[in-house]
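Note that one protein chain is taken out, while the other chains of the complex remain in position.
Up next, chain A:
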Amino acid sequence: MNIPIYLDNNATTPMDPRVLEAMIPYFTSKFGNAASRNHPFGWVAEEGVDYAREQVAKLIGASEKEIIFTSGATESDNLAIKGVFEMYKEKGNHIVTTVTEHKAVLDACKHVEKLGGRVTYLPVKEDGLVDLAVLEAAMTNETILVSIMYGNNEIGVIQPIKEISAIAHKYGALFMTDAVQAVGKIPVDVNKDGIDLLALSAHKFYGPKGVGALYVRRKGPRVKVTAQMDGGGHERGMRSGTLNVPGIVGLGKAAELCMLEMESEAKRLSALRDKLQNGLTVLEESYVNGNVDHRLPHVANISFKYVEGEGLMMAMKDLAVSSGSACTSASLEPSYVLKSLGLSDDLAHSSIRFGLGRFTTEEEVDYAIEVTKKAVTHLRDLSPLWEMFKEGIDLDSIEWAEH
């Protein structure tokens, strides 16, 4: 067992050695520009890209012509939201999203607002799921796009995508999903799920960083987005720029591996995750954040009341995890996702996100349980709040000097 143990697979995943192997020739001998049509170097590169396009398409039940390669999910989100807004502005100017989206979606929406668009940011329920009645009430004739993430990066909850897309379509809007955390982990099918645009990123499923894709539906309806970068008109004119051939080949290989191994891997990970969660929630005053029945198999977000997340992580230095605590972000605000579940600030400050992955072993999970329990106990011994709680003092009755 190697220390520190990596349990932050929602942030990024290590690349699978099989992916690296597939990529290597495309850096050296197969270095051609996929857009070079007039010699074998270009053809070989193009062949690699075409094969990857098929591999990615297959993973999400799409056709290969519907895959636009990008630099990652942030670019895909931007291209989808801004691109739809520009392309469909004759039809309407209203976009519906949720408050728990990734910043790439939220900030692209804010950009659209500056351009004269109107955006509704739906609240979520206490378990992190969208209330379908609230979504439906937000829809108007002007609504051109509903953008709701598939699985949440902080708490792992899976939104009712089929129901959401049905509501979007009922009002004539397109449905887009940031599926970065879900693709490769659980079955995602653009046709069964009614998805018109989908953003994904290779490094979240054991592929390389700096490459992703946007799925853009071609049939029923044929969706178009306005390019956000001017140039050579690559990727059916939607995304200019010389293709990142090695990265794309890696993305394809990573997609293929996920496709092959998803079923057994999801079972294995959810069993390990449940073991971790059960091992930790025996601690008094620990709470699992988000809906546990509709959740990605590899994620558990747990708040340990009366200890602060960053301080806790310092005591868990053998584990690489992340926290919703303010201290871990530049903003000094605790996680907006946890707050939007109605969690009080102190519980948001006390949260730890565990993200398991393909290379996580049972031995590592056992060790993580031990380290975390020890750290929580250590910090509670140091915590005045824990002492007050144990003495039966209601912390809400104290007038805190907010600063």
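FYI, a residue touches a chain if its C-beta (ideal position, glycine included) is under 8 Å from a C-beta of that chain, and two chains touch if they have at least 3 such contacts; residues count from 1.
Everything below uses one rule, namely that contacts and distances are computed from a predicted model.
For the chain that is left out, the UniProt protein name among "Iron-sulfur cluster assembly scaffold protein IscU", "glycine dehydrogenase (aminomethyl-transferring)", "Branched-chain amino acid ABC transporter permease" or "Sarcosine oxidase subunit delta" is "Iron-sulfur cluster assembly scaffold protein IscU".
Listed residues A:Asp107, A:Asp127, A:Asp189 or A:Asp346: the one in touch with the omitted chain is A:Asp346. Interface note: of A:Ile3, A:Leu115, A:Met229 or A:Leu382, the residue touching the hidden chain in the full complex is A:Leu382. Annotation for chain A: contacts to the undisplayed chain at residues 306-311, 314-315, 325-327, 330, 332, 334, 344-346, 349, 381-387, 395, 398, 400-403.
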